[in-house]
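Only one protein chain is missing; all other protein chains are in place.
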Amino acid sequence: MTLIKRSLVTIDDLSYGEMEAIFSLADEMSAAIYQQSGLCQGKIMASLFFEPSTRTRLSFEAAMNRLGGRVISVVDTQATSLAKGESLADMARVVGGYADIIVIRHPWEGAARVMADYAGIPVINAGDGGHQHPTQTLCDLYTLQKERGSIRGQKIALWGDLKYGRTIHSLIFALAKFGADILFCPSPGLEVPEHVVKKLVAEYGGEVKKYPLQNQTVKRKESVPLDAIYITPSSPHQLAMMPDIDVEIELKTGVDVLYVTRPQRERFTAVEVAEDLKKKYPVVDKRLLRDKAFRKSLVMHPLPRVDELAYDLDADPRSKYFKQAERGVPVRMALTALLLGVKEVPIPKEAELPVPRIDYPRYQHDSALKCPNSTCVSVQATETKYIKPLFRIVDVTPLTLRCVYCEHGFEPKYIASSDWHEGKLENKKYHRADSHWVRKIKPENLIVFESAQEAEAFGFKPSHFAVRKSDKEP
Amino acid sequence: MTLIKRSLVTIDDLSYGEMEAIFSLADEMSAAIYQQSGLCQGKIMASLFFEPSTRTRLSFEAAMNRLGGRVISVVDTQATSLAKGESLADMARVVGGYADIIVIRHPWEGAARVMADYAGIPVINAGDGGHQHPTQTLCDLYTLQKERGSIRGQKIALWGDLKYGRTIHSLIFALAKFGADILFCPSPGLEVPEHVVKKLVAEYGGEVKKYPLQNQTVKRKESVPLDAIYITPSSPHQLAMMPDIDVEIELKTGVDVLYVTRPQRERFTAVEVAEDLKKKYPVVDKRLLRDKAFRKSLVMHPLPRVDELAYDLDADPRSKYFKQAERGVPVRMALTALLLGVKEVPIPKEAELPVPRIDYPRYQHDSALKCPNSTCVSVQATETKYIKPLFRIVDVTPLTLRCVYCEHGFEPKYIASSDWHEGKLENKKYHRADSHWVRKIKPENLIVFESAQEAEAFGFKPSHFAVRKSDKEP
Partner (left out) sequence: MTLIKRSLVTIDDLSYGEMEAIFSLADEMSAAIYQQSGLCQGKIMASLFFEPSTRTRLSFEAAMNRLGGRVISVVDTQATSLAKGESLADMARVVGGYADIIVIRHPWEGAARVMADYAGIPVINAGDGGHQHPTQTLCDLYTLQKERGSIRGQKIALWGDLKYGRTIHSLIFALAKFGADILFCPSPGLEVPEHVVKKLVAEYGGEVKKYPLQNQTVKRKESVPLDAIYITPSSPHQLAMMPDIDVEIELKTGVDVLYVTRPQRERFTAVEVAEDLKKKYPVVDKRLLRDKAFRKSLVMHPLPRVDELAYDLDADPRSKYFKQAERGVPVRMALTALLLGVKEVPIPKEAELPVPRIDYPRYQHDSALKCPNSTCVSVQATETKYIKPLFRIVDVTPLTLRCVYCEHGFEPKYIASSDWHEGKLENKKYHRADSHWVRKIKPENLIVFESAQEAEAFGFKPSHFAVRKSDKEP
């Protein structure tokens, strides 16, 4: 297994062993950061930023420059030929002809996947809308590992906006892969989305136990808004064995790392913006760190911070957020060097932490089905000219499809089979997605519809199981 | 003849032999693209883009970086000191003191000429409004030559927006210089401008035959909107010898290359924008390429495309547009290396294709004459402080002046002589530009006026030939 010529679109593209390989090369880079300038001589990185981001862009550009490579940049949006209606695929192929590696940040979810599909050279996702930002996760993990020795068995509290924080979702899956326990401490209303929790348990094993905030004591609620705990399957301490585990007790043993995030207000709905004004986003400050749970916690933050992380912690030795930012450079150097093939490191075997990749069945059919996520790359006017929607069937109870571009999951309302019984037209029926038919139709024959009209437009007639339960109720 | 320290403002700045020299160095660059990083060590390219263009800018910057040189960039407009009212000449002199070569894209036509006049270092025009984009033309020609072996005698169909496509005008003259035949296939209303056709025949020889679209069969009109053919003088097949040549027959022999362009909607007049909504810009797709004329045609496009070139052609082996973009890098490497003098290649003699440069007489007079092109650099408020309008007299029937900055041609209404007969005031007369006087006044004495009032303000009185024919008509 090698990283040469591969792309990094989601953190799932990297195995545990591959991440360990990146970290070991990052150590090497870090130890002699001024001695790497011969590695990428003559190589070019195209840094394409279609969304504001000073920090991430500068970190990538610094990394490539430290390696002796060159950078050509596109910053922001109005100034680009995208304004002339160009597609991402065209841009990918053209820039792929100029450069040796592409780094892209884009507001559309799945944009980096499309770039990787068409560029012909390695592509690194530097953030695609609310979807993924895998190199941030690499930097987070690397910092964890350097500061705590190992990630396995650590207890990591995730704090703040667990709903929109793109770095958080990547981090959650990666922490599971590395065998950490996770404490979810959201700002009220910004809990981690259900689909993330489901994917976490389904794909990485382990268990999640919820502690609804309203059931907790007033005191606890105010200082530490813990609402769920994820226990890794590699942990000796299994929730199943201690059904009455208490949030208070759990916290008393102490949190190893407190990972704080800012409210992603730019992604809030109008309702959330209005509520946000009334509510108080919980602040991490000197006072909180005197709490028993956090007395020995390291504090991390992907930055930029707004008000959720007090300046009074900056001089505290437990604060690691500036180190975390600084470590982005050697990590990105290591990643770039490996993808370009100018360095190779042995990839350790994943003896202890085998996380099985589930091979979900594909769903690609000529029905009108489009990804319902309006920021998905696959539904943008310039991209529908060539992108065929493609999904994975990730669950049947309820039937859930996941877009392969933005990884957004959704539950279609109606289903049918392309292999209708004996090919007789009178058997060409559609059913509710929550009927037993969902388990009878083979995945390769499945057709889904968003509405009864849509199903009928494709020539299907309602079966006995086509009326939705709720519709039947008077 | 050498290219060292020269500028490239219009494609006419390069002889056939010089272009061949650039292509031969581009071959060398292309064959070992990672081995050129010692060539421009210590040299700096200033990349000044005052109009959006990702593609061209990245191509130049990639080229300079591949050569081991450095790039300093200005992207877009509002952010620059131009906002403080600075002139191009000042910017040229200042940046000329920082860098070794300048690449400029600017919305004003003739801007690159002004930069070249003042910078003191080589300047490359990367597009000046609707005027020229000579390196795009070099990339086009290089691709043609690589794909077809030679350009001479090839039959090239130009498709789409032949009116505003800046790349098209440069390409037309260059194709003539290389001895190709040209088929004009415009989108209706976007035909090649008359002044381009005139210049083509006047300066490069050959003939143009028109096939007005409305006279053609309905079928033909729909699939291939051919409206004129240019036959190079170097072609054995002369139109003059076959007066009844038919567009159908002409097409049947097959087109070698189909060069497609997007509608330059950003340059459309309000009327054209309105019409554009009703009309259909002709689309090049798999179906069209099944037409006998195009069965063996290579497809080229300067990109970005919008809808005029279907994605279904991308995988077709005849499609060369992504290769064309990729080849921009070695061509720009070669050009940059030659202008900077870090490489020299023998320039082949132009034995067979001598295109005589016509030395048109200059027109520079203290009359109020200004270039009538409102996007010409010479009429902009910041530039009139130092630019003196200068024209060439390129025709006398009708009298036509061409601005040396934007190369826009126009027909003044009135004329006079600065050397009026015997110096007597009663002989100080002005005449219509379409009277016989236009051939009697020596070019060095010619004064032109846009109106009778203007002529009289300069002290001239109307002659018998001062009333315009049309004015006489009742």
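Should a chain be cited, it is by its letter among A and B, assigned in written order, with residues numbered from 1 in that chain.
Quick note on the criterion: a residue touches a chain if its C-beta (ideal position, glycine included) is under 8 Å from a C-beta of that chain, and two chains touch if they have at least 3 such contacts.
The structure presented is a predicted model; accordingly, all values stated were derived computationally and were not measured.
Here the missing chain is touched by one residue of A:Pro304, A:Pro398 or A:Pro443, and it is A:Pro304.
Residue A:Val329 is the one among A:Val329, A:Val342, A:Val377 or A:Ala466 that touches the chain not shown.
For the chain left out of this panel, the touching residue among A:Arg55, A:Arg318 or A:Lys385 is A:Arg55.
Within the entire complex, the positions of chain A that touch the omitted partner chain are 34-37, 52-55, 58-59, 61-62, 65-66, 68, 71, 73, 75-76, 262, 266, 303-307, 311, 314, 322-323, 325-326, 328-329. Although one chain is not shown, part of chain B still touches it, namely residues 41-44, 46, 70, 72, 74-75, 78-86, 89-91, 93-95, 97-99, 385-386.
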